[in-house]
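Shown next, in structure tokens, is the structure this report addresses.
Of the protein chains in this complex, one is absent; all others appear in place.
Here is chain A:
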Amino acid sequence: MTELTTRAWLLSDAPQTRRQAKLGALYQGWLTFRANKLAMFGLVILILLVLMAIFAPWLSPQSPFAQNLADRLKPPSAAHWLGTDALGRDILSRLIHGSRITLFIVGTVALIAPVIGLFIGTVAGFAGGWVDQVLMRITDIFLAFPKLILALAFVAALGPGIGNAVLALAITSWPPYARLARAETLTIRHADYIAAARLQGAGPLRLLIGHVWPLCISSLIVRVALDMAGIILSAAGLGFLGLGAQPPMPEWGAMISDGRTYILDFWWVAAVPGMAIFIVSLAFNLLGDGLRDVLDPKGAKE
């Protein structure tokens, strides 16, 4: 009974308070999202990944760093569910601890790159004129470099390490967001509702943050969710090349790199972290698709 009334309260056409209206809008979005089974599947995987990262020390059967050369390159067994690597370390434990690093990379890049992109793109689109020209040419310069090569150059200049790898990825992945945000801004800036706000005396900063950003952010979020897979793969790529996480950190890309030498005889050393990257990337893609259904104003119902 109470559940029914809560639902009615949330879906009310005539909300009585600001809070009810906000929660109602959120609930509507959740209903749309929930209808997409694949997106829910992606969300469940990602929640599991987050839980795995939080409880890593309790979940992993052994230390991710404990070496045992007598047990090296053992296939999956009861003692080592996913086998051991070249130094006799338990791959499952390394995988579980590696989820923390993966989340750190993805989370940091996802926080930095879209924010830079949003800021540059909306300012360029909204201001127009020479500001637009300058900002967009800078964006073009960044876009003209192959992303991974530019990231490599940054890491080489800053020195290898997980922090620098994240920074390099963030610096190289903002231009597409800037372009997207600018394109959105150009369609918004001559809208009547912006003109109406201007007529009330709203300044450019208020228009940008209060009126333009809310409309750009949803398409950016969708784009970020879809790009997550690429970011994980780039981070893995940097790790694979030895420029990301340094040994003995259990970063998934670096783990694949370690297993490369034995890939024909001891396939699980490279395949297991590869599977992990695959599953997480897929989950982010599915989540992104679902978010697009909910957030993208162009696909909106009515």
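Here is the rule we use: a residue touches a chain if its C-beta (ideal position, glycine included) is under 8 Å from a C-beta of that chain, and two chains touch if they have at least 3 such contacts; residues count from 1.
The definition used in the following text is that contacts and distances are computed from a predicted model.
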| item | value |
| --- | --- |
| Undepicted complex member, UniProt protein name, chosen from "Molybdopterin-dependent oxidoreductase", "Glutathione import ATP-binding protein GsiA", "Rieske 2Fe-2S domain-containing protein" or "Cation acetate symporter" | "Glutathione import ATP-binding protein GsiA" |
| Per the touch definition above, residue among A:L73, A:A86, A:L215 or A:L241 touching the missing chain | A:L215 |
| Contact with the hidden chain (one of A:A14, A:A144 or A:L264) | A:A14 |
| Sole residue of A:L26, A:A79, A:A156 or A:A191 that reaches the chain not shown, by the stated touch rule | A:A191 |
| Missing-partner contacts on chain A, residue numbers | 13-18, 20-21, 25, 191-193, 195-202, 206, 210-211, 214-215, 297, 300, 302 |
